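Yeah, one chain of the complex is gone here, protein chain that is, but the others are all in their spots.
Our next item is chain A:
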Amino acid sequence: MKMSRRDFLKATSAGIACFGLAQLGFDLEPLRAYGARLKISGAKEVVSVCPFCSVSCHVVAHVKDGRLVNVEGDPDYPINEGALCAKGAAILSLTNNPHRVTKPLYRAPFGDTWEEKDWEWVLDRIARRVKDLRDRDFLPTNGRGQRVNRLESLFSLGTSHMDNEECALVHQAMRMLGVVHMDHQARI
């Protein structure tokens, strides 16, 4: 039977659940007060990809009762072999963070405060601004009369959280508008 390292760990934790720790030869008596129960025992394991840089380390997310309880490196993935850097190791806090922005925020021109808005309002607003700007600034030709069909007053800034396909979509959408200034951040 072929068994990955993770299957082995699963099997041993199942064994622990059935027979109790003592039978495996661990004397945890003095440690009872500290709580010997593993917080990921019985959790569902979901393999995912770290969202930060282009190394794309694989992680194992432990989900218990619909909640993320732990994230660590996937030992079966040959690139990171279970390891993670400080950013990848913090994925749990990235997800369960009270400071996480979960609603669109809007700051009006010259405003100094953020207002919560719904997605519909924000998307309409972005579409309106992009359309108006393109109508105003679109350049069919350059100074020498050559056809360029470009829009120089809009800039697209990507994020390392976007995957290849998302980047392709954004790129195509920007080219369609004539945007020539594009940058992306997945080169950490």
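The definition used in the following text is that a residue touches a chain if its C-beta (ideal position, glycine included) is under 8 Å from a C-beta of that chain, and two chains touch if they have at least 3 such contacts; residues count from 1.
The rule we apply is simple: contacts and distances are computed from a predicted model.
**Q** Using the UniProt record as the reference, specify the protein name of the hidden chain from among "Multiple sugar transport system permease protein", "Formate dehydrogenase iron-sulfur subunit", "sn-glycerol-3-phosphate ABC transporter ATP-binding protein UgpC" or "Roadblock/LC7 domain-containing protein".
**A** The missing chain's protein name, per its UniProt entry, is "Formate dehydrogenase iron-sulfur subunit".
**Q** Touching the absent chain in the whole complex: find that residue among A:S41, A:N142 or A:T159.
**A** Checking the options A:S41, A:N142 or A:T159, the one contacting the hidden chain is A:S41.
**Q** Determine which one of A:A90, A:V130, A:V148 or A:M162 touches the chain that has been left out.
**A** Of these options, the touching residue for the absent chain is A:A90.
**Q** Which chain A residues touch the hidden chain?
**A** For chain A, the residues touching the absent chain are 9, 12-13, 16, 21, 24-28, 30-31, 33-39, 41, 70-73, 80, 82-86, 88-90, 92-93.
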